[in-house]
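One structure is given below, encoded as structure tokens.
Complex shown without one protein chain; remaining protein chains in place.
Presenting subunit A:
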Amino acid sequence: MKSWLVIGQYLPGNSFIHRLDPRTKLIIIFSFVCVLFFANHWTGYLLFTTFTIVSIVLSKVSVPFLLKGITPVWFFIVLTFFLHILITKEGEILWELGWFQVYEAGLQRSIEISWRLLILVVFTSLLTLTTAPMEITDALESLLGPLKRWNLPIHELALMMSISLRFIPTLMDETERISKAQASRGVDLKSGTLKDRMYAFIPLLIPLFIGAFKRAEDLATAMEVRGYQGGEGRTKLRALQFSNLDIIAAIGYVIVLILFIYIRQ
């Protein structure tokens, strides 16, 4: 399979982080990302950096691979860095070039902000690297389950997500087939100006959409015949189960939080 066909970046494995319940991972990451923005001193950053490094080690994901995975985000991290240097004009001037001045507070602020961003990105990609997309869907369905009481279609959303995931490889295959078929009829997808290439995509997209609608109809029929009537009264084969590992992870995370509150005071 081509590399661009790999959706998400899930790396199957059996590490501590891999074996955690996806709900635990989602809760920890979500709350960690929030807490991250309360850091106001270098000790706080040190604590969070350590926590991140420990998590990476426990996940057994190789660091170069992790960094490669976040290449698209580097641009934003660098951009944030320079933006803050430009905007903040406090403290002593450290360096000057014409109208461009670097202030002490500016440098400090931009390092803090971009470091925060880096931790955030590394942490979230750790989630997608160690958790299959399907597990994330299940965890979301389970965690958002209480919202069903207010008639929010949580089950339906989760089902939509899982069917989309199921059909991504199918539609990818179809895209390739159609693009070959169109290429054999002289459609050129690879050269020309951006505008030309965008126009060349139309004969690819239309059959793809028509095909997808046909598939959707067939699938709906197949689901109906097998007795699908919505989420009510349905059992599930894939069951999420908290284990001792989740308790350990939760305790570890709570310790980090307590330390952080202590440092802030």
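Quick notes
Heads up, the rule we're going with is that contacts are C-beta pairs under 8 Å (C-beta built on N, C-alpha and C of every residue); 3 or more make two chains touch, one makes a residue touch a chain; residues count from 1.
As a convention for this text, contacts and distances are computed from a predicted model.
Matching "Acyl carrier protein", "Energy-coupling factor transport system ATP-binding protein", "ATP synthase subunit b" or "Thioredoxin family protein" against the UniProt entry of the left-out chain gives the name "Energy-coupling factor transport system ATP-binding protein".
Counting over the whole complex, subunit A has residues 134, 162-163, 165-166, 169-170, 173, 214-215, 218-219, 221-229, 233-239 touching the chain that is not drawn.
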